[in-house]
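For this depiction, one protein chain was excluded, whereas all remaining protein chains were kept in their positions.
What follows is chain A.
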Amino acid sequence: MTIDNRIDLVPEPDELVFKDHIRTPMYDDSALFDAEMERIFKKTWVWVAHESEIPDKGSFKLSQVGRDPVIVVRDRKGKIHVMINRCRHRAATVCEVKQGKTASFQCPYHGWGYALDGSLRALPYPEQYGDDFDKAQHGLLKLRTEAYAGMIFATFDEQAEPLLDFLGPVTHWIDLFMKQGAGYPVKVLGEHQFSVPMNWKIQLENTTDAYHFPVVHKSFLQSLDDETEAVFSFLEQGKGYVEDLGNGHSVMVMIPELVDLEENLDAPIPERFQTLAQELRDEGHDEAQVRRIVRAVGGAGFNLNLFPNVSFSLAFFRVLTPVSVDHTDIRHIAIGMDGGPDAANRARLRLHEHFQGPMGFGSPDDAEVWERIQRGIQGGAELPILINRGLEDEQPGEAGPRGHISAETGMRAAYDMWKRMMQA
(Lines give C-alpha, C1' and ligand atoms only; values in the text may rest on other atoms or scores of the structure.)
Protein backbone atom coordinates (compact mmCIF):
# COMPACT_ATOMS: atom_id res chain seq x y z
CA MET A 1 0.00 0.00 0.00
CA THR A 2 2.51 2.57 1.18
CA ILE A 3 4.92 1.52 -1.52
CA ASP A 4 2.30 2.07 -4.25
CA ASN A 5 1.52 5.50 -2.87
CA ARG A 6 5.15 6.46 -2.95
CA ILE A 7 5.54 5.36 -6.56
CA ASP A 8 2.57 7.58 -7.46
CA LEU A 9 4.51 10.50 -6.03
CA VAL A 10 7.51 9.98 -8.29
CA PRO A 11 7.47 12.57 -11.09
CA GLU A 12 7.48 11.19 -14.63
CA PRO A 13 11.07 10.98 -15.95
CA ASP A 14 10.12 12.51 -19.30
CA GLU A 15 8.74 15.56 -17.51
CA LEU A 16 12.08 16.07 -15.82
CA VAL A 17 14.72 15.48 -18.49
CA PHE A 18 14.70 17.20 -21.87
CA LYS A 19 17.31 17.46 -24.58
CA ASP A 20 18.36 20.95 -23.51
CA HIS A 21 17.37 21.21 -19.85
CA ILE A 22 16.39 19.32 -16.71
CA ARG A 23 13.84 20.28 -14.07
CA THR A 24 14.43 21.23 -10.45
CA PRO A 25 12.96 18.05 -8.84
CA MET A 26 15.97 16.20 -10.32
CA TYR A 27 18.01 17.59 -7.43
CA ASP A 28 15.54 17.76 -4.58
CA ASP A 29 12.66 15.31 -4.87
CA SER A 30 13.13 12.60 -2.26
CA ALA A 31 10.59 10.20 -3.80
CA LEU A 32 12.53 10.51 -7.04
CA PHE A 33 15.73 9.77 -5.14
CA ASP A 34 14.22 6.57 -3.71
CA ALA A 35 13.14 5.57 -7.21
CA GLU A 36 16.66 6.21 -8.53
CA MET A 37 18.11 3.91 -5.89
CA GLU A 38 15.75 1.14 -7.07
CA ARG A 39 15.77 1.68 -10.82
CA ILE A 40 19.40 2.71 -11.29
CA PHE A 41 21.61 1.63 -8.39
CA LYS A 42 19.83 -1.72 -7.95
CA LYS A 43 19.93 -2.37 -11.69
CA THR A 44 23.20 -1.28 -13.21
CA TRP A 45 26.90 -2.00 -12.73
CA VAL A 46 28.24 0.02 -9.81
CA TRP A 47 31.96 0.43 -9.15
CA VAL A 48 32.98 -0.94 -5.74
CA ALA A 49 36.78 -1.26 -5.56
CA HIS A 50 40.10 -1.53 -7.37
CA GLU A 51 41.78 -4.93 -7.26
CA SER A 52 44.91 -3.48 -5.64
CA GLU A 53 42.81 -2.63 -2.58
CA ILE A 54 42.28 -6.35 -1.95
CA PRO A 55 45.63 -7.75 -3.09
CA ASP A 56 45.78 -11.06 -1.20
CA LYS A 57 43.60 -14.02 -0.37
CA GLY A 58 41.42 -12.87 2.53
CA SER A 59 41.88 -9.15 1.77
CA PHE A 60 38.64 -7.21 2.03
CA LYS A 61 37.30 -3.68 1.86
CA LEU A 62 33.95 -2.15 2.78
CA SER A 63 32.12 -0.32 0.02
CA GLN A 64 28.63 0.70 -1.10
CA VAL A 65 26.29 -0.16 -3.93
CA GLY A 66 23.85 2.72 -3.82
CA ARG A 67 22.65 2.72 -0.23
CA ASP A 68 23.57 -0.92 0.43
CA PRO A 69 26.78 -1.43 2.43
CA VAL A 70 28.83 -4.25 0.90
CA ILE A 71 32.00 -6.19 1.61
CA VAL A 72 34.38 -6.69 -1.32
CA VAL A 73 36.59 -9.69 -0.59
CA ARG A 74 39.06 -12.04 -2.25
CA ASP A 75 38.51 -15.66 -1.26
CA ARG A 76 41.04 -18.47 -0.81
CA LYS A 77 41.03 -19.19 -4.51
CA GLY A 78 41.57 -15.54 -5.42
CA LYS A 79 37.98 -15.07 -6.60
CA ILE A 80 36.39 -11.72 -5.79
CA HIS A 81 32.99 -11.55 -4.08
CA VAL A 82 30.76 -8.60 -3.29
CA MET A 83 28.20 -9.26 -0.59
CA ILE A 84 25.79 -7.33 1.61
CA ASN A 85 27.23 -6.57 5.03
CA ARG A 86 24.27 -7.99 6.91
CA CYS A 87 24.01 -11.15 8.94
CA ARG A 88 21.37 -13.57 7.72
CA HIS A 89 20.21 -14.27 11.29
CA ARG A 90 18.98 -10.92 12.57
CA ALA A 91 20.78 -8.41 10.38
CA ALA A 92 23.81 -7.18 12.35
CA THR A 93 26.75 -6.06 10.23
CA VAL A 94 29.35 -8.82 10.10
CA CYS A 95 32.28 -6.44 9.49
CA GLU A 96 33.04 -2.90 10.68
CA VAL A 97 36.72 -2.78 9.71
CA LYS A 98 37.11 -0.57 6.63
CA GLN A 99 39.88 -2.59 5.04
CA GLY A 100 42.01 -5.53 6.10
CA LYS A 101 42.63 -9.23 5.92
CA THR A 102 40.70 -12.04 7.51
CA ALA A 103 40.05 -15.78 7.34
CA SER A 104 36.27 -15.42 7.77
CA PHE A 105 33.53 -13.05 8.91
CA GLN A 106 31.90 -13.73 12.23
CA CYS A 107 28.74 -11.98 13.33
CA PRO A 108 29.28 -10.36 16.74
CA TYR A 109 25.68 -10.93 17.93
CA HIS A 110 25.12 -14.70 18.05
CA GLY A 111 28.28 -15.85 16.37
CA TRP A 112 27.19 -17.05 12.93
CA GLY A 113 30.37 -17.55 10.94
CA TYR A 114 30.71 -16.89 7.20
CA ALA A 115 33.47 -18.02 4.85
CA LEU A 116 35.27 -15.57 2.55
CA ASP A 117 32.85 -16.49 -0.24
CA GLY A 118 29.91 -15.55 2.00
CA SER A 119 28.70 -19.08 2.68
CA LEU A 120 27.40 -19.80 6.17
CA ARG A 121 29.94 -22.13 7.70
CA ALA A 122 28.94 -22.58 11.32
CA LEU A 123 26.49 -21.36 13.93
CA PRO A 124 26.44 -21.94 17.67
CA TYR A 125 23.91 -24.46 19.03
CA PRO A 126 22.35 -25.35 15.66
CA GLU A 127 20.01 -28.02 17.18
CA GLN A 128 17.12 -25.58 17.73
CA TYR A 129 16.77 -25.00 14.02
CA GLY A 130 15.63 -28.53 13.25
CA ASP A 131 16.62 -30.78 10.38
CA ASP A 132 15.22 -28.76 7.51
CA PHE A 133 17.39 -25.72 8.22
CA ASP A 134 19.58 -25.35 5.16
CA LYS A 135 22.86 -23.56 5.70
CA ALA A 136 23.27 -23.20 1.95
CA GLN A 137 20.22 -20.91 1.94
CA HIS A 138 21.70 -18.61 4.60
CA GLY A 139 24.90 -17.30 3.14
CA LEU A 140 25.55 -13.55 2.89
CA LEU A 141 23.55 -12.04 0.03
CA LYS A 142 25.86 -11.84 -2.97
CA LEU A 143 25.92 -9.50 -5.93
CA ARG A 144 27.04 -10.35 -9.42
CA THR A 145 30.66 -9.24 -9.71
CA GLU A 146 32.80 -8.58 -12.78
CA ALA A 147 36.00 -6.62 -13.34
CA TYR A 148 37.81 -4.84 -16.13
CA ALA A 149 41.44 -3.66 -15.89
CA GLY A 150 41.40 -4.03 -12.12
CA MET A 151 38.17 -2.04 -11.71
CA ILE A 152 35.62 -4.15 -9.82
CA PHE A 153 31.92 -3.60 -10.46
CA ALA A 154 28.89 -5.28 -8.89
CA THR A 155 25.21 -5.41 -9.70
CA PHE A 156 22.08 -6.67 -7.97
CA ASP A 157 20.57 -7.49 -11.34
CA GLU A 158 21.11 -11.04 -12.55
CA GLN A 159 19.71 -9.95 -15.94
CA ALA A 160 22.10 -7.02 -16.40
CA GLU A 161 24.21 -7.19 -19.56
CA PRO A 162 27.82 -8.36 -19.10
CA LEU A 163 30.12 -5.62 -17.77
CA LEU A 164 32.08 -5.54 -21.03
CA ASP A 165 28.92 -4.82 -23.01
CA PHE A 166 27.88 -2.15 -20.51
CA LEU A 167 31.28 -0.47 -20.90
CA GLY A 168 31.47 -0.77 -24.69
CA PRO A 169 33.91 1.79 -26.16
CA VAL A 170 34.83 2.84 -22.59
CA THR A 171 37.28 -0.07 -22.33
CA HIS A 172 39.55 1.53 -24.94
CA TRP A 173 39.73 4.67 -22.79
CA ILE A 174 40.31 2.64 -19.61
CA ASP A 175 43.26 0.99 -21.34
CA LEU A 176 44.65 4.43 -22.19
CA PHE A 177 44.06 5.67 -18.64
CA MET A 178 45.91 2.74 -17.10
CA LYS A 179 49.03 3.64 -19.07
CA GLN A 180 49.84 5.99 -16.21
CA GLY A 181 51.22 2.92 -14.48
CA ALA A 182 54.21 3.39 -16.85
CA GLY A 183 54.45 -0.38 -17.26
CA TYR A 184 53.84 -1.09 -13.56
CA PRO A 185 50.40 -2.23 -12.40
CA VAL A 186 48.23 0.66 -11.23
CA LYS A 187 47.83 0.65 -7.48
CA VAL A 188 45.61 2.59 -5.05
CA LEU A 189 47.81 4.74 -2.79
CA GLY A 190 45.13 6.27 -0.58
CA GLU A 191 41.94 8.27 -0.72
CA HIS A 192 40.43 11.60 0.20
CA GLN A 193 36.84 11.48 1.41
CA PHE A 194 34.41 14.32 1.82
CA SER A 195 30.67 14.68 1.82
CA VAL A 196 28.81 17.52 0.16
CA PRO A 197 25.23 18.69 0.78
CA MET A 198 24.16 18.15 -2.82
CA ASN A 199 22.31 15.71 -5.02
CA TRP A 200 24.53 12.98 -6.50
CA LYS A 201 23.85 14.04 -10.09
CA ILE A 202 25.51 17.41 -9.49
CA GLN A 203 28.75 15.49 -9.00
CA LEU A 204 27.99 13.16 -11.90
CA GLU A 205 27.71 16.21 -14.19
CA ASN A 206 30.82 17.91 -12.91
CA THR A 207 33.39 15.43 -14.18
CA THR A 208 32.28 16.26 -17.73
CA ASP A 209 32.17 20.01 -17.09
CA ALA A 210 35.27 21.74 -18.47
CA TYR A 211 33.36 25.04 -18.60
CA HIS A 212 33.76 25.60 -14.85
CA PHE A 213 37.49 24.92 -14.71
CA PRO A 214 39.02 28.36 -15.40
CA VAL A 215 36.39 30.01 -13.15
CA VAL A 216 36.19 27.72 -10.13
CA HIS A 217 39.84 26.66 -10.27
CA LYS A 218 41.42 30.02 -10.91
CA SER A 219 43.20 29.92 -7.55
CA PHE A 220 44.59 26.48 -8.39
CA LEU A 221 45.79 27.68 -11.79
CA GLN A 222 47.50 30.64 -10.15
CA SER A 223 49.45 28.32 -7.88
CA LEU A 224 51.07 26.61 -10.91
CA ASP A 225 54.20 27.57 -12.81
CA ASP A 226 53.51 29.20 -16.21
CA GLU A 227 54.25 26.08 -18.23
CA THR A 228 51.86 23.92 -16.20
CA GLU A 229 49.22 26.65 -16.15
CA ALA A 230 49.33 26.65 -19.95
CA VAL A 231 48.75 22.87 -20.00
CA PHE A 232 45.67 23.30 -17.79
CA SER A 233 44.28 26.21 -19.84
CA PHE A 234 42.53 23.68 -22.07
CA LEU A 235 39.42 25.79 -22.45
CA GLU A 236 41.39 28.67 -23.87
CA GLN A 237 43.26 26.36 -26.22
CA GLY A 238 40.01 24.71 -27.28
CA LYS A 239 41.74 21.64 -28.72
CA GLY A 240 39.80 19.10 -26.71
CA TYR A 241 36.27 17.71 -26.98
CA VAL A 242 33.58 15.81 -25.12
CA GLU A 243 32.14 12.63 -26.61
CA ASP A 244 29.11 10.55 -25.67
CA LEU A 245 30.30 6.93 -25.33
CA GLY A 246 26.86 5.39 -24.87
CA ASN A 247 25.09 3.95 -21.78
CA GLY A 248 25.51 7.28 -19.99
CA HIS A 249 29.31 7.25 -20.24
CA SER A 250 31.36 10.02 -21.79
CA VAL A 251 34.92 11.16 -22.24
CA MET A 252 36.18 14.71 -21.95
CA VAL A 253 39.54 15.16 -23.64
CA MET A 254 41.24 18.19 -22.12
CA ILE A 255 44.86 17.78 -23.15
CA PRO A 256 44.99 15.85 -26.46
CA GLU A 257 48.82 15.50 -26.31
CA LEU A 258 48.37 13.45 -23.12
CA VAL A 259 45.68 11.04 -24.32
CA ASP A 260 48.23 8.32 -25.04
CA LEU A 261 51.01 8.48 -22.47
CA GLU A 262 53.20 6.15 -24.52
CA GLU A 263 53.33 8.57 -27.42
CA ASN A 264 55.42 11.74 -27.74
CA LEU A 265 58.01 10.29 -25.40
CA ASP A 266 60.71 12.49 -26.87
CA ALA A 267 58.80 15.69 -26.04
CA PRO A 268 60.83 17.87 -23.65
CA ILE A 269 60.41 17.04 -19.96
CA PRO A 270 58.38 19.83 -18.32
CA GLU A 271 60.24 22.07 -15.89
CA ARG A 272 58.20 20.92 -12.89
CA PHE A 273 59.32 17.30 -13.44
CA GLN A 274 63.05 18.00 -13.94
CA THR A 275 63.97 17.20 -10.35
CA LEU A 276 62.02 13.95 -10.47
CA ALA A 277 63.64 13.02 -13.79
CA GLN A 278 67.08 13.56 -12.29
CA GLU A 279 66.19 11.48 -9.23
CA LEU A 280 65.11 8.64 -11.51
CA ARG A 281 68.32 8.89 -13.57
CA ASP A 282 70.33 8.80 -10.35
CA GLU A 283 68.48 5.61 -9.38
CA GLY A 284 69.76 4.05 -12.60
CA HIS A 285 66.71 4.21 -14.88
CA ASP A 286 67.65 4.65 -18.53
CA GLU A 287 66.50 7.77 -20.39
CA ALA A 288 63.60 6.03 -22.15
CA GLN A 289 62.28 4.69 -18.86
CA VAL A 290 62.76 8.07 -17.15
CA ARG A 291 60.67 9.74 -19.83
CA ARG A 292 57.98 7.12 -19.67
CA ILE A 293 57.67 7.35 -15.87
CA VAL A 294 57.78 11.14 -15.76
CA ARG A 295 55.11 11.43 -18.42
CA ALA A 296 52.93 8.95 -16.52
CA VAL A 297 53.33 10.81 -13.22
CA GLY A 298 51.42 13.80 -14.56
CA GLY A 299 48.40 11.63 -15.44
CA ALA A 300 46.29 11.28 -18.56
CA GLY A 301 44.82 14.18 -20.51
CA PHE A 302 41.17 13.24 -20.14
CA ASN A 303 38.27 12.54 -17.80
CA LEU A 304 36.34 9.35 -18.43
CA ASN A 305 32.97 9.63 -16.78
CA LEU A 306 31.07 6.40 -16.14
CA PHE A 307 27.40 6.19 -15.32
CA PRO A 308 26.45 6.13 -12.48
CA ASN A 309 29.21 6.37 -9.89
CA VAL A 310 32.84 6.33 -11.01
CA SER A 311 35.09 8.53 -13.06
CA PHE A 312 38.67 8.20 -14.23
CA SER A 313 39.79 11.77 -13.85
CA LEU A 314 43.24 12.79 -15.19
CA ALA A 315 45.28 11.03 -12.50
CA PHE A 316 42.80 9.61 -9.98
CA PHE A 317 39.49 7.78 -9.54
CA ARG A 318 36.48 9.82 -8.44
CA VAL A 319 33.73 7.79 -6.78
CA LEU A 320 30.35 9.10 -5.68
CA THR A 321 27.93 7.51 -3.23
CA PRO A 322 24.40 8.88 -3.00
CA VAL A 323 23.40 9.16 0.66
CA SER A 324 20.12 11.06 0.45
CA VAL A 325 18.47 13.40 -2.02
CA ASP A 326 20.68 16.30 -0.90
CA HIS A 327 23.73 14.53 0.46
CA THR A 328 26.52 12.80 -1.47
CA ASP A 329 29.79 11.22 -0.37
CA ILE A 330 32.82 11.69 -2.62
CA ARG A 331 36.06 9.74 -2.72
CA HIS A 332 39.14 10.89 -4.59
CA ILE A 333 41.33 7.83 -4.88
CA ALA A 334 45.04 8.42 -5.46
CA ILE A 335 46.77 5.89 -7.68
CA GLY A 336 50.39 5.11 -8.41
CA MET A 337 52.79 2.53 -9.77
CA ASP A 338 52.83 -0.79 -7.92
CA GLY A 339 56.51 -1.57 -7.44
CA GLY A 340 57.46 1.64 -9.26
CA PRO A 341 60.08 4.13 -8.06
CA ASP A 342 59.26 5.70 -4.67
CA ALA A 343 60.18 9.11 -6.03
CA ALA A 344 57.53 8.79 -8.75
CA ASN A 345 54.82 7.68 -6.34
CA ARG A 346 55.76 10.47 -3.93
CA ALA A 347 55.41 12.98 -6.77
CA ARG A 348 51.96 11.58 -7.56
CA LEU A 349 50.90 11.82 -3.92
CA ARG A 350 51.96 15.47 -3.71
CA LEU A 351 50.14 16.28 -7.00
CA HIS A 352 47.00 14.61 -5.66
CA GLU A 353 47.20 16.56 -2.39
CA HIS A 354 47.69 19.78 -4.33
CA PHE A 355 44.27 19.66 -6.04
CA GLN A 356 42.12 17.00 -4.40
CA GLY A 357 40.36 16.40 -1.14
CA PRO A 358 39.23 18.49 1.82
CA MET A 359 42.43 20.58 1.90
CA GLY A 360 43.20 20.63 -1.83
CA PHE A 361 43.52 23.78 -3.93
CA GLY A 362 40.66 22.56 -6.16
CA SER A 363 38.11 20.29 -4.45
CA PRO A 364 36.96 22.74 -1.75
CA ASP A 365 35.98 25.21 -4.47
CA ASP A 366 34.13 22.48 -6.36
CA ALA A 367 32.32 21.48 -3.15
CA GLU A 368 31.34 25.10 -2.57
CA VAL A 369 29.73 25.58 -5.98
CA TRP A 370 27.96 22.21 -5.80
CA GLU A 371 26.46 23.22 -2.46
CA ARG A 372 25.51 26.55 -4.02
CA ILE A 373 23.42 24.64 -6.60
CA GLN A 374 21.58 22.77 -3.85
CA ARG A 375 20.95 26.12 -2.14
CA GLY A 376 20.04 27.85 -5.40
CA ILE A 377 17.23 25.43 -6.28
CA GLN A 378 15.39 26.42 -3.11
CA GLY A 379 14.10 29.33 -5.20
CA GLY A 380 12.51 29.51 -8.65
CA ALA A 381 11.52 25.83 -8.79
CA GLU A 382 9.86 26.46 -12.16
CA LEU A 383 13.12 27.58 -13.82
CA PRO A 384 15.01 25.15 -16.07
CA ILE A 385 18.54 23.90 -15.37
CA LEU A 386 20.31 24.22 -18.71
CA ILE A 387 22.27 21.43 -20.34
CA ASN A 388 22.19 22.86 -23.87
CA ARG A 389 25.73 24.22 -24.09
CA GLY A 390 27.45 23.11 -27.30
CA LEU A 391 24.34 21.52 -28.86
CA GLU A 392 24.88 24.18 -31.52
CA ASP A 393 27.87 22.56 -33.21
CA GLU A 394 27.79 18.97 -31.95
CA GLN A 395 29.14 16.53 -34.57
CA PRO A 396 29.06 12.76 -34.81
CA GLY A 397 32.15 11.38 -33.07
CA GLU A 398 33.58 7.86 -33.09
CA ALA A 399 31.08 6.44 -30.59
CA GLY A 400 28.39 9.12 -30.29
CA PRO A 401 27.82 12.87 -30.48
CA ARG A 402 30.98 14.90 -29.98
CA GLY A 403 30.93 18.50 -28.79
CA HIS A 404 33.26 21.36 -27.93
CA ILE A 405 35.54 20.86 -24.93
CA SER A 406 33.14 22.98 -22.87
CA ALA A 407 29.96 21.42 -24.27
CA GLU A 408 27.45 19.77 -21.95
CA THR A 409 27.50 16.68 -24.19
CA GLY A 410 28.58 14.41 -21.30
CA MET A 411 25.68 15.58 -19.15
CA ARG A 412 23.24 14.96 -21.96
CA ALA A 413 24.72 11.45 -22.33
CA ALA A 414 24.25 10.76 -18.61
CA TYR A 415 20.69 12.10 -18.59
CA ASP A 416 19.73 10.03 -21.64
CA MET A 417 20.78 6.96 -19.72
CA TRP A 418 19.10 8.23 -16.56
CA LYS A 419 15.83 8.58 -18.44
CA ARG A 420 16.18 5.18 -20.07
CA MET A 421 16.73 3.47 -16.74
CA MET A 422 14.07 5.44 -14.88
CA GLN A 423 11.48 4.57 -17.51
CA ALA A 424 12.36 0.88 -17.71
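Simple rule for what comes next: a residue touches a chain if its C-beta (ideal position, glycine included) is under 8 Å from a C-beta of that chain, and two chains touch if they have at least 3 such contacts; residues count from 1.
As a convention for this text, contacts and distances are computed from a predicted model.
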Chain excluded from display, named as in UniProt, from "Acyl-CoA dehydrogenase", "Aromatic-ring-hydroxylating dioxygenase subunit beta", "2-oxoglutarate oxidoreductase subunit KorA" or "Sugar ABC transporter ATP-binding protein": "Aromatic-ring-hydroxylating dioxygenase subunit beta"
Option from A:85, A:303 or A:345 whose C-beta touches the chain left out: A:345
Sole contact to the chain not displayed, among A:19, A:76, A:110 or A:218: A:218
Touching residues on chain A - with respect to the absent chain: 98, 189-196, 216, 218-220, 222-223, 329, 334, 342, 345-346, 349-350, 352-354, 357-361, 363-365, 367-369, 371-372, 375
